[in-house]
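My questions all concern the structure below.
A single protein chain has been omitted; all remaining protein chains appear in their positions.
And now, chain A:
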Amino acid sequence: MEKAIKKYFPVFVLPTLIAFTIGFIAPFLLGIYLSFCKFTTVTDGTFVGLKNYVKILDDPTFLHSMWYTALFTVASVLLINVLAFAVALLLTKGIKGTNIFRTVFFMPNLIGGIVLGYIWQLLLNGILAKFERTLTYSSVYGFWGLVILMCWQQVGYMMIIYISGIQNIPGELIEAAKIDGASPRQILKSVTIPMVMPSITICTFLTLTNGFKLFDQNLALTNGAPSKMSELLALNIYNTFYGRTGYEGVGQAKAVVFFIIVGVIAVLQNKLTRSKEVQQ
């Protein structure tokens, strides 16, 4: 068996590995290289050393975007996970029509970000127009608009993951707790939540990275207005890239910094929630 695996290892791994290399590793390495270059198109870079990174420090919008993104991520991670978990709990109680509800909640996830952004822009502007405001009146509107949009889109997806986690809890555990006289609240706190910890790890990881990397929705909903105040990091990078002649490299350098930040946070989060998981 061991030998067979070894023998066919390349056959199974190579196609994916090649695709992964072309689609991810190569552009990634090229991207890192370009962050040290001055270039117009990606094939004509000239090496300029750390200049691009120095220019990031002069850019106050990058720092603002960083804080704005961090706040947005915190708000969206909390709300999405709490809502998704609550919905998942409800839909594992065996209510009539559970399947329909699950499908309905999952559906928004199938719509692309740009389309969603424009739809919600129309909806929210329609409501705000009653108060003579628009989404881009201040970055606060944009912020909560984005949070609402992201909840609507992602709650369904996270719900599915939580439902599978909840359904995997062995029935005898809950039963034993009930016999011992635990209240529903105690069961939730001491049995359900510890048992779905793996799902929580996955869901927080997904919402955290999604929050940080958010681009389409931001572009379509507010496009950073007013005055770049509702500009998340990814959009800031994009605008740096195209905003000025000769700033393509700076945008690229920001992207590398961005990657490091997201990477570090994702690893920390993974470690933190993993340590809380229990072995069955």
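Criterion: a contact is a pair of C-beta atoms (placed from the backbone, for glycine too) under 8 Å apart; a residue touches a chain by one contact, two chains touch by 3 or more; residues count from 1.
Here, contacts and distances are computed from a predicted model.
Novice: Among "2-oxoglutarate ferredoxin oxidoreductase subunit alpha", "Carbohydrate ABC transporter substrate-binding protein (CUT1 family)", "Energy-coupling factor transport system permease protein" or "cytochrome-c oxidase", find the name that the UniProt record gives to the complex chain excluded from display.
Specialist: Choosing among "2-oxoglutarate ferredoxin oxidoreductase subunit alpha", "Carbohydrate ABC transporter substrate-binding protein (CUT1 family)", "Energy-coupling factor transport system permease protein" or "cytochrome-c oxidase", the correct UniProt name is "Carbohydrate ABC transporter substrate-binding protein (CUT1 family)".
Novice: Among A:22, A:74, A:115 or A:260, which residue is in touch with the absent chain?
Specialist: If we include the chain that is not displayed, A:22 is the one touching it.
Novice: Would you mind spotting which of A:6, A:93 or A:185 touches the chain that isn't drawn?
Specialist: Selected residue, touching the omitted chain: A:6.
Novice: Touching the hidden chain in the full complex, which residues of chain A are there? Just list them.
Specialist: 6, 9-10, 13, 17-18, 20-22, 25-26, 29-30, 40-44, 121, 125, 129, 132-138, 223, 225-228, 239, 241-248
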